[in-house]
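Shown here: the complex without one of its protein chains, the others still in place.
Let's look at chain A:
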Amino acid sequence: MGVLDELTRPAGDADVVCGVPARLVAAPRDTAEAAALIKAAQGRSVVIRGGGTKLDWGPPPRSLDLIIDTRRLAGVVEHAAGDLITVVRAGTPMADLHGLPGQQLALDAPATATAGGTVATNASGPRRLRYGTARDLLIGITVVRPDGTVTRAGGRVVKNVAGYDLGKLYTGAFGTLGLITECVFRLHPVPAATAFVRATTPPLHAAKVLAGQFAASALEVSAAPGAEPELAVLLEGTPAGVRERAATVARLLGGRVGERPPEWWDVPPWSPGDVGVKLTGTLSQVPALLATAVGAGATVRGSAGAGVLYAGFPAGPDAAPDGAVGAGRAVELLRAAAVRAGGHAVVLTAPAGVRETLDMWGPVSGLALMRRVKEQFDPDHRFAPGRFVGGI
């Protein structure tokens, strides 16, 4: 029996990526086994699966022989509390990293998502305003390249400029440059106190919070057709400090202070079958971006403090509310608004049938160079072929 037979099993009914069925599935136990697997899988196309929570993000693969599942590549290798870092295997569920004693990996991600998947998608939530995204918190990484070479970048210390910062390149690459097997993250202390301020108020009032001295950890907006827009602010710190700042922010926005976030906090504004779009723009353009999206029939949530919004709307004109436009037209409108705002509109998810009609990534600057990078790492275009920008 060859190595590939030993390390894989035939794919089952559930082993599908965006409607494309795989032929084989493997769940390597460690980096060495993953390297052996990938070496043995030369010539085959590969998609990596973490928690599988966001495999429907991005276009379908052009071909799919093998799914590499990171489920067994799991576990916290080390939590060095005094150094505020943790070393984790890529398949570790984010739930395990939310509850480190006294410390946290300050990334908002669903409990069942994996560390590797969160890095590969550079997904982020409300607290990015204070803590940044996976890009900012990842300090070291181990990757198995498409040719099976095991390679590391970064290290175990936060401050480190030795060699190229390849962690940044793998972050948000959607598994097109190799398999992430281990990550080292910077941690933060769990704040002593937190409070939320919630207000029904026009989004442009977010600027008042940013201009103030509140050091907000999150500044979120929620808007939908026919509903009053809301702002919500997360404050973290010492009990006395949080109390004082929360009261001031509540007065400023005409809102109220609570212990819990609003029900829409960190919940993507789309349901299965909807189109989900990520919108970015400069801070001053957030209100305009919101207005365009809501005008096109979308429900929008996201960080008014960071300029990163998520918009969701029904895919078919039948399901859409009165006056709403079709998915293709809505994406065009959103993209034009995002470009005006200095940012981008990326379709994260859309149901089969609609997905094929949409330009999911939109225009990307530096694409020729990105192709050259892909060519260097994966000259045979085997890893997640066609799932990334420009058909990479």
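One rule holds in what follows: a contact is a pair of C-beta atoms (placed from the backbone, for glycine too) under 8 Å apart; a residue touches a chain by one contact, two chains touch by 3 or more; residues count from 1.
By our rule, contacts and distances are computed from a predicted model.
You can't see one chain of this complex, but its UniProt record names it "FAD-binding protein", from the set "Amino acid/amide ABC transporter membrane protein 2, HAAT family", "Acetyl-CoA acetyltransferase", "FAD-binding protein" or "Tricarballylate utilization 4Fe-4S protein TcuB". Per the touch definition above, the residue from A:D96, A:D165 or A:D266 contacting the chain not shown is A:D165.
The chain not shown here is touched by just one of A:A14, A:A32 or A:A80, and that residue is A:A80. Only one of A:A11, A:V190 or A:V267 touches the absent chain when the whole complex is considered: A:V190. Think of the hidden chain as still there; on chain A it touches residues 59, 62, 80-85, 102, 122, 124, 132-133, 135-136, 143, 145, 147, 149-153, 155-169, 171-173, 177, 188-192, 207, 210-211, 213-215, 237-238, 240-241, 244-245, 278, 280-285, 306-308, 338, 341-344, 346, 359-362, 364-377, 379-381, 386, 388-392.
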